[in-house]
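A protein chain is absent from this complex, but the other protein chains hold their places.
Naming follows writing order (A and B), and every chain is counted from residue 1.
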Amino acid sequence: MKSVVIKAAVAFGAFALAATSNAAEIRIGVAEALSGGAGQYGIAIRNGFQLAADEINAAGGIKGNRIALVIEDEQGKKEEAINVFKKLIVQDRVLMIFGPTLSNSAQASFPIAQASKVVAFGTSTTADGITAIGNYVFRNALTEADVVPVTIKVAAKKTGFKNVAVFYGNDDVFTKSGYDNFRKALADQKIPVTATETFAKGDVDFKAQLTKIKATSPDALVLSALIAEGAPILVQARQLGIKIPVVGGNGMNSVKVFDLAKGASDGLWIGSPWSIENPIPANQKFVTAYQAKFSNPPDQFAAQAYDAMYIVAAALGKVKLSGDLAADRSALRDALPSVTHDGVTGPFVFRQAVDRSGKPAGYDGKQESIVSVTKDGKYVIQK
Amino acid sequence: MEWFAYFWAIYGNLVLTVGINSLLALSIYLTISCGVLTLANAAFMGIGAYMSALLTMSGGVPFAAALAAGMLAPAVVAFAMAGPTLRLSGVYLAMATLAFGEVVRVGILNAEGLTGGALGLNGIPQSTEWWHVAAALVVTMFALQRIRRSKVGRAFEAIKEDETAAALMGIDVAGYRMLAFVLGAALAGLAGGLNAHLTFFIGPNEFGFERSVDILTMAILGGTGSIAGPIVGSAILTLLPEILRGLANYRLLFNGLLLVTIVLLLPRGVWDTARTYLVRARPLRDQKDRTRC
Partner (left out) sequence: MLEQQLVNALTLGCVYALFALGFTLVFGVLGVINLSHGAVFMVGAYAALQTITRLHLPIWGATAAAIVASGSVGLIVDVLVLKPLRRRGSPHLIPMIATIGVAIALNSTSQGVFGPENLRFPYGTIPEAAVEIAGLYVTVLDLAIIFTSFALMVALKAAIGSTRLGRALRAIAESPKAARLLGINVEMLFHLTAFVAAALGGVAGMMIGLYSNAVFPLMGQPMLLKGVAVVILGGMGDIRGAMLGGLFLGFAEVLSVAYIGSTMRDAVAFGLLFLILLVRPQGLFGTVVERKA
């Protein structure tokens, strides 16, 4: 891992050096959590951006201009996110900012980007209310609201479950909003819930809740968790003799589950616009390139970051950069909503959201989702 | 002046955060000066933050009133729990307040309908201006200075030095400890209200164990022998990650090592040790400012 960091740092250094030698470079800010509890997700996201930016530059950049990433660590803390955003906007004079990693940080820092008229683009921030902040806010992180109903429908059809128990992390925005979406979808599809239990981030033991769930005899378990807790939950569930299928949220869409929950990872249903097994050429090329560059397979976070960079590149292709920072930032914002992109997460368009008073505000992503189930250490896409 | 506008655009938030953290550190300083070690101030900050934010967001209550409510709410809670809790002392009191803090955090987490639970409160109006924080800090410092020099302050010091002796001298130990505790809670609540209206968003996880430990660290690092100490400590701990930003991956490592080094070299806290060296002519007076917890 250390060698990867060094290689990445050297690559970035050389890259930055090369970038500065060119007269017109496009400075794009990347504010992600590179340390702390959210570090594992932030680093994957940064890697996705890096890969995409390197590819674009290798192909000649955007109309001859190279992308220069200005990467800062916001540590997964909202105060840091604010500080980093300000620095990127005022001191580094970036054209736009990708990030931050956590929804909490986004809610604290996006208003600043909006006020400064700088595009803020989240690729992992799925909480409600983020795009309501204003029309400079974009995200391609699919909120589970679109994905979850499809996942449930397909899983129910294929496994025939009639009722479910629900288990979710109630102290994390990602897993809690996932739960809210699950609950709504279950109610809409009229699937009764036999038990609802919660866990907290950092928990190591889930047997108390799982035992309680088992006692209510559900046909399936709906799990809104990130991989760090999700994998041990799978293992402990199987250890308690709970053999029912598990329907997971976005957080469970990572090949790490096959390692972390080895022997217990079969029967997990997930839905997402991205699947590592998706055979479309763009995706396979991405997976191979990512694995080669970072010695690890990509996950959903990396994939969405990768596509996000291409989406922004497409928008920049339509914009004529004048050198006037404020004008260029606005021009980018104006060009983004109409971008469509067919990337590793499939066809993508933007859809405008509304703010609290109902007026049009920021932009969410609109994509189809793929439902897969795990079997023998792989995700198998279900049609 | 343009330089200043530029500076403020980048670092304004950081400066205000130092100010708010100073208020928090001072809230612990206040209780420590009476020999009360509390780890609940993060929770009181949270109560103040949520109270003031809920008022401005739903009721359209003016900022000043919301801040006042944000000070009152934790003070009331502190008052309610102080009676039995303050009979403890030392580490046991610290742990009891820590446990209480956790209960509050979980309470906020679960009171979804009111607080939004894990999703937090979003879209809080950014009402905090620089002069709110500056004024709060100045007034607090002034008030603390006055307290220190008054009968109350002397009682605090007596209690901190030796509770039994103080009681024998006729000082209402329980009453003064309660006063310090409640005032500390109010101060933490003020910091919470200011913070909430600075960062647009608050969530329950910001007000737990980690924050309490941070606050304590800031106070102790700067030195609890004087009012300036906690402020210096807050400044150091808040600015350190920024200053070390250039170190990228090694930043946290340096942060930790620096903390250890400072503690080793300056055991009475940065400010108190610095003062001793600056004021060599008056050794006797400085000897009295021993940190004792």
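Simple rule for what comes next: a residue touches a chain if its C-beta (ideal position, glycine included) is under 8 Å from a C-beta of that chain, and two chains touch if they have at least 3 such contacts.
All values derive from a computational prediction rather than experimental measurement.
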Considering the entire complex, write down the shown chains that touch the omitted one. A, B
Looking at B:114, B:135 or B:253, which residue reaches the missing chain? B:253
Just to verify: which one of A:259, A:324, A:342 or A:368 makes contact with the chain not shown? A:259
Quick one: say which of A:212, A:285, A:318 or A:359 touches the chain that got left out. A:212
Hey, which of B:100, B:156 or B:271 is the one touching the hidden chain? B:100
Please output the residues of chain A touching the missing chain, sorted low to high. 1-2, 5, 35-37, 39-40, 43, 170, 197-205, 207-209, 211-212, 214-215, 227-228, 231-232, 235, 238-241, 256, 259-264
Residue list for chain B contacting the dropped chain reads 37, 84-85, 87-88, 91-92, 95-96, 98-100, 102-103, 106-107, 109-110, 209-210, 213, 216-217, 220-221, 249-253, 255-261, 263-264, 267, 291-293
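Operating definition for what follows: only the chains that are shown with their structure count from here on.
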Chain A to chain B, mean C-alpha position gap in Å, rounds to 36
Interface residues, chain A side, partner chain B - complex: 5, 9, 34-35, 72-73, 75, 78-80, 82-83, 86-87, 89-91, 104, 107-108, 111, 127-129, 132-133, 170-173, 175-177, 356
What residues of chain B sit close enough to touch chain A in their complex? 6, 9-14, 17, 109-110, 117-120, 122-123, 126, 199-201, 203-206, 241-242, 245, 248-249, 251-252
